[in-house]
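Only a single protein chain was left out; the remaining protein chains are all shown in position.
Note that the chains take the letters A and B in the order they are written out, and that residue 1 is the start of every chain.
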Amino acid sequence: MTPLLKVTGLTRMYGNRVGCRDVSFELWPGEVMGIVGESGSGKTTLLSCLSARLEPTAGTVEYDTRAEGLQDIYAMGEPRRRLLMRTDWGIVHQNPRDGLRMGVSAGANVGERLMAVGARHYGEIRAQADEWLRKVEIDGDRIDDLPLTFSGGMLQRLQIARNLVTHPRLVFMDEPTGGLDVSVQARLLDLLRRLVTDLGLAAIVVTHDLAVARLLAHRLMVMRRGEVVETGLTDQVLDDPHHPYTQLLVSSVLQP
Amino acid sequence: MTGATGYNFAYLDEQTKRMIRRAILKAVAIPGYQVPFGSREMPLPYGWGTGGIQVTAAVIGPDDRLKVIDQGADDTTNAVSIRRFFARTAGVATTERTTEATVIQTRHRIPETPLVEGQILVYQVPIPEPLRWLEPRETETRKMHALADYGAMHVKLYEDIARFGRIATTYDYPVLVNGRYLMRPSPIPKFDNPKMHMNPALQLFGAGREKRIYAVPPYTAVKSLDFEDHPFEVQRWDQACAICGSADSFLDEVVTDDRGGRMYVCSDTDHCTSQQTRKEAAE
Partner (left out) sequence: MYVAVKGGETAIDNAHRLMAEERRGDPAVPELGLDQIMEQLGLAVDRVMTEGSIHDRELAALAIKQAQGDLVEAIFLLRAYRTTLPRFGGSEPIDTAAMAIRRRISAAFKDLPGGQVLGPTYDYTHRLLDFALAAGAEPEAAVRAGHPLAERMPRVADVLGQEGLIERNPPGNDEPPGDLTRQPLSLPAGRDLRLQNLARGDEGFLLALAYSSQRGYGNTHPFAGEIRLGAVAVEFVPEELGFPIEIGEITVTECQMVNQFKGSKEVPAQFTRGYGLSFGQSERKAMAMALVDRSLRAGELGEEAANPSQDEEFVLAHSDNVEASGFVQHLKLPHYVDFQSELELIRRLRAATPDRETAE
């Protein structure tokens, strides 16, 4: 079996400062990988490099394309990379405003990716938008409303629907529950977990919140100062941390 | 040298005209692609047809016969001003008859009379970039064209239907040229869009202020964007032209009094006149 994503020696420098250094791993279809660490540990830099938004200084990111198998995403050229980003991939930003068009309706936000890949039947686009809004628990009668009128939790769910409508195989999430109330967070996490399982999605989730990591991720990578200090199955890493930094991270979480 | 003394034929010097012709050739070779060109400052204001005038100046010769229309009419102020400019600086013959013209410069209309091979239709373009309202940055729109990344354009049409039940763009309606480049047809009514498709004439577009030239060569496919279940359609009127009786031309509404009285007349004055003549001859 081929991994969905194969990362080798990935390094990103900002001048002399390290963004992330020498990261290698493989992600398998349907697997959810969590990247945890404090702010400034290089999680977001790594995620940007993985999701084709920030060219690495060294190393490769290969993706298992449907047509040609494993391909280096930075060698494939922008047209194919853009196509990948709007078909096979999804990107869920921490701030939903970065991932949505705030000036057009919820339906158009969900339908955009369909139109970008050639859907030209208004009725079908609308039907799919409607279906996806319901899947993320947004009332169908909000389909023509502008996102400006949505709450924070609804915006995040709308962003998720917008990403999933083209049935991607891999979704990148940057602090998907950041900035939300605790009760709203719980509902969103529940929804995310259900969608990921139902759709067999692979995902890479960046979070500083170990509770989020425990709920969503099968495997964890712990980052510190741009480097991966520990990897393993989520429960193992969190219940029996080996690296002192991971131990510190885990112990600093208030136990329920 | 004819016309105004002290100025070259058709105002621009020959070097400049050659530069513009090179841009036009490139535009013809890549239908719908916006070619940047070194637009000059003309003695007419930007936004009043400087792009069209430069294109016309570059393609017109002493034997040409020029027609200039604005809103379909030959005698609106700006059409008069541009026609005079060329009569003065190039000394070319002018005409109001579509069939007699070899070069037609237009603002906002395509003549009702079908064009034929050998004719050139020069459009004045205020804003050439069809993606401008979605994306104000030139650097990004250039990339979107290069990658034919046009999905966002349909988002606007989707919004129209969701809000109004129909596509609510009535003029400057975006088209896809030769299956590749998204293009603004300039602010012609969408009524005129079908005339662009497989037209035997050469269609040239000049945007002076924005410094772009683009073209639709003869017999090129021009498709107005739409949805399968909301196909592109043009305006229709319940009335016929009050002067010539035309039932299939674009009509201007004329307010005749302040009690709601109004009538409809052809916007294309040459078409209206020739229909009248035909009607009178038949009677």
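One rule holds for everything that comes next: a residue touches a chain if its C-beta (ideal position, glycine included) is under 8 Å from a C-beta of that chain, and two chains touch if they have at least 3 such contacts.
Since the model is a prediction, treat every value here as computed from it, not as a measurement.
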Looking at B:Phe9, B:Phe37 or B:Phe227, which residue reaches the missing chain?
-> B:Phe37
Out of B:Thr98, B:Gln119, B:Thr220 or B:Ser267, point to the residue that touches the absent chain in the complete complex.
-> B:Ser267
Subunit B, residues in touch with the chain not shown (by the definition above) = 7-8, 11-13, 16, 36-43, 45-48, 50, 70-73, 75-81, 107-109, 126, 136-139, 164-166, 168, 170-172, 187-191, 209, 211-212, 235, 237, 242-243, 250-254, 256, 263, 265, 267, 269, 272
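FYI, only the chains that are shown with their structure count from here on.
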Note which residues of subunit A are touching subunit B in the complex, please.
-> 78-79, 82, 86, 101, 104-105, 107-108, 111-113, 115-117, 120-123, 125-126, 143-144
Of all residues in subunit B, those that touch subunit A in their complex = 143, 147, 149, 151-152, 154-156, 158-159, 161-163, 226-230
